[in-house]
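Omission of a single protein chain aside, the complex is shown with its protein chains in their original locations.
We just call them A and B in the order they show up, numbering each chain from 1.
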Amino acid sequence: MTIHKLGIAIAISGLLSACSSMGVDPWQRQNLAKPEMALDSSPLTSALDDHIYFSKEASSGGRSFGGGGCGCN
Amino acid sequence: MKKNIRLSLAAASCALLGSQLAIAEDKHDVGEWDVSAALLFYSEPDRVNATEPVISAKKQLDTDETLSLKLTLDTLTGASASGALPSNQPQTFTSPSGGSIGTTSAGDTPLDDSFKDTRVAVNAAWEKPISKDLTMVLGGNFSTEYDYTSFAVNSSFAKDINNGNTTLMTGLSLGMDMIKPVDGKPIPFATMQAGRDYGGNSDSVKDGSDDTKSLVDVIVGVTQVIDENSLFQLNYSLSSSSGYLTDPYKIISVVDPVTGATLFQNGAQSDLPTAVYENRPDSRLKHSVFGQYKRYLGGDVLDTSYRFMVDDWDITSHTVDVHYRWKFADTQYLQPHVRVYQQSAADFYTPFFVNGQQPTAGDKSAEASADYRLGEFMAYTIGLEYGQDNPSNSWSVAVEYYLQTGDEPAQAFGELKNQELYPDVDALMLRIVYDF
Partner (left out) sequence: MKVKIKQLLTGLLFVASGWLHAAPTLNIADYQGKVVYVDFWASWCGPCRASFPFMNDLVKDYGDNLAVVTVNLDESREDADQFLTEFPANFAVIYDPDGGLAKQYGVRGMPNSFLFNQRGELVHRHDGFTAKDPQIIREQINNTLGRAQ
């Protein structure tokens, strides 16, 4: 478990240092600003899908808070 | 509403916000409502049919502040698997409402066909910057159906660093669900249809009580811009639920230890099969890691994600999801979608009980469920969406096919080998989304 946590800590710090070398200037975000490039570009669709999979499978959530509020599972 | 002042969710700094990349341009005036509607038709042959209309409205309170409201109706009809196995003889089951009786033909999977419900769900979220580069989201969810009510509140914070190229996010959600099963909670492992009403000697197998479960979700995540065309997100979430996690309508068939045939022990009515109510652990802790990568490819968009989930019920799952948005004309696109899901079984999953091995009725320390959703299976989704992005209104239509398939249980023997114990489940979905 300690090794586990250490691994996560290394992964996160590695990720953060890698992150600081990535990226673009604010005026270079024209493509990233397009609605279809939003991480959840169609929230209605993803909510409907999440609800179906929540009721059919044993996993839920991940992108945001896990689904719930339903007697279907 | 001044038409010439068009503002957007794109934060003032065009920064990243929360779990959504809010640099995304969304041309709506401050003070204006952005209304979207969706309609989903979901159909499993011979099983569940659902119609789900959704309407959502987002008010642009400022260039960097929004209020979102969403109303969802979920109308279900049809039948769902009860957990009982098919038999070489017809089986009769009473429905949870106690009244109607359904008979399942020999060789067919018993379904609970009293499955009719309408669920109403309301979601609200308020997103507001609280200082430069720091955004807060407060949200609430409420849903209700005839035997289930749920409340949840959540809060999350997103901090932009690295000149807006990196966003750190953290959130907490607290929920409380109330379960009011018809006739109350069943007694774990009590034999269904064996009470006095069925000519038996025991009292009711339902204790008549309601129950609750509580949910705590914690999420931390990072979103990173890689270059002018790509970005990724990585989230870790911890989800803890405790309380009544059992499905009050799910049962487990009891089979003869020698022949493997379903038992029919009811002396008064010989077509009533022997099946007992399930019982699940009273807590569950899930860990999920979710990664998403999006890339803009000269008008097209590649969207891929992977989720790994593991919990203390011994379920492990992997989900891979890929969308490709092909913009083939100025305002039109086609978007194929593929999703592959694989899960292992819960450690208390059992497709049936061999008579004599089922726990004593009322033994709350024992755990077992024959719910196929806790078994080991693969699921595949394949879909295609056609959409139009028009300046004043955008819409899309999607068709998706879902198939769930698992192996027959290895522990099957005798007569069980003649039956299909883990049938495939498939579904067809039609989804329409319209942005006003």
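In this section, a residue touches a chain if its C-beta (ideal position, glycine included) is under 8 Å from a C-beta of that chain, and two chains touch if they have at least 3 such contacts.
Since the structure is predicted, the reported quantities are computational estimates derived from the model, not experimental observations.
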| item | value |
| --- | --- |
| Hidden partner chain, touching residue among B:D46, B:D62, B:D314 or B:D347 | B:D62 |
| Listed residues B:P86, B:P110, B:G139 or B:G164, member touching the removed chain | B:G164 |
| Chain not shown, touching residues in chain B | 2, 4-15, 25-27, 30, 62-65, 132, 163-164 |
| Residues belonging to chain A that touch the chain removed from view | 25-30, 33-34 |
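Operating definition for what follows: only the chains that are shown with their structure count from here on.
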| item | value |
| --- | --- |
| Where chain A and chain B are represented by their mean Cα positions, the distance between them in whole Å | 17 |
| Of all residues in chain A, those that touch chain B in their complex | 15-16, 19-20, 22-26, 28-45, 47-48, 51-53, 56-59, 61-66, 68-73 |
| Sites on chain B touched by chain A in the complex | 10, 13-14, 19-26, 36, 38, 40, 42, 52, 54, 56, 70, 72, 74, 76, 117, 119, 121, 141-143, 145, 147-148, 150-152, 154, 162-166, 171, 173, 175, 177, 179, 215, 217, 219, 222-229, 231, 233-235, 237, 239, 247, 286, 288-290, 292, 294, 296, 301, 303, 305, 307, 309, 311, 313, 315, 317, 319, 325, 341, 343, 346, 373-374, 379, 396, 398, 402, 404, 425, 427, 429, 431, 433 |
